[in-house]
Structures are given as C-alpha cells and as structure tokens.
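The complex appears here without one of its protein chains, the remainder shown in place.
== chain A ==
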Amino acid sequence: MSEKKHRVSRRQFLNYTLTGVGGFMAAGILSPMVRFALDPILKEETGQDMVAVAQVKDITTEPQRFDFKVKVKDAWYESEEPRSAWVFKDENGDIVALSPICTHLGCTVNWNGDKNNPNRFFCPCHYGLYEKDGTNVPNTPPTSPLHRYEYEIKDGTLYLGKAKPRGEA
C-alpha cells in the first residue's frame, strides 16, 4: 500500500500514541508484580541432602521399615519432617528403598499388612497391593509402582535422598 492511500488521521495517530504510552506504563508497573507472583514456578528446584537412614549390615531380604527425618525449608520456615522407607536387599543383593506412600491416593502402605496377601505391600485405605519390588498388583486401585528413594552407601551406612517414580530413581 502506498503512503498516500494509507493516511493516518490525527485521531488515529493520537490513539496509537496514547495506547502505546499507556501500554508501556502499564507494562512497567505490572511486569515486576507478575514476575513476583510467578516466582514459585520459576525458582530452581532445591536438591535434598542425602540422609543417613540405616546400617547396611542390618538390611535383610525382608523389607523393614526405617524412619528418618529430612530438613525442609519452606520459604522462611525451616523444619524437620518425618519420612519412612521400606528397605530390603533384592535377589541380586542390591538395596531397594521404597516410599511407603501409596500411588493411589497417598495413604501409607505396610509390608504384610493383609493376612490374605502375604509378602506384599498393602494399603488399608482402598486395599491397594504391591509386590515386594514395589510393582502394583493389577486390578487393585494403584496404577503405578511405589516410588523408590535415591540411595548411596558410604562406610556401611545407607543414605537416602528423594523418592522418585520407578524409572527415574
């Protein structure tokens, strides 16, 4: 379009400049506030320290429950939160540390919690079942395996980190 045909009227010009200046000012005021509000999703995820949980010599092929505490920093509030893990050695002798939180709706599962289902993890809330390695039993409410803790062994002590879904740990 040639310049002659596309003439900007006085009114249009003023509209454009006013909208532009107004938009610039509104953006200047709002952008710090919006970034301020969005901070939680843009904050880098803080890693969690590995916590000493048990002596390796105490770990058997039978899952045992170990309780431990992790330091949690919630903005300005720091606290120690209780955690627990079901820990055992699998047939290869590798250590497995399972989170006791049911993947269905977050209740706490127990080893051998149900007499009719020996050697399985049992969730009393909706009768969810998991095999010893944490795999969910088909046709029970859970749809995914129990999460596994990241672990490392130093000087005969087992340290646990975050619990992650199977495949990520």
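Following the convention adopted for this analysis, a residue touches a chain if its C-beta (ideal position, glycine included) is under 8 Å from a C-beta of that chain, and two chains touch if they have at least 3 such contacts; residues count from 1.
By our rule, contacts and distances are computed from a predicted model.
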item: Listed names "Threonine synthase", "Menaquinol:cytochrome c reductase cytochrome b subunit", "Multiple sugar transport system permease protein" or "Sn-glycerol-3-phosphate ABC transporter ATP-binding protein UgpC", with the criterion being the UniProt name of the chain not displayed; value: "Menaquinol:cytochrome c reductase cytochrome b subunit"
item: Chain A residues that touch the omitted chain in the full complex; value: 29-30, 32-33, 35-37, 39, 42, 75-77
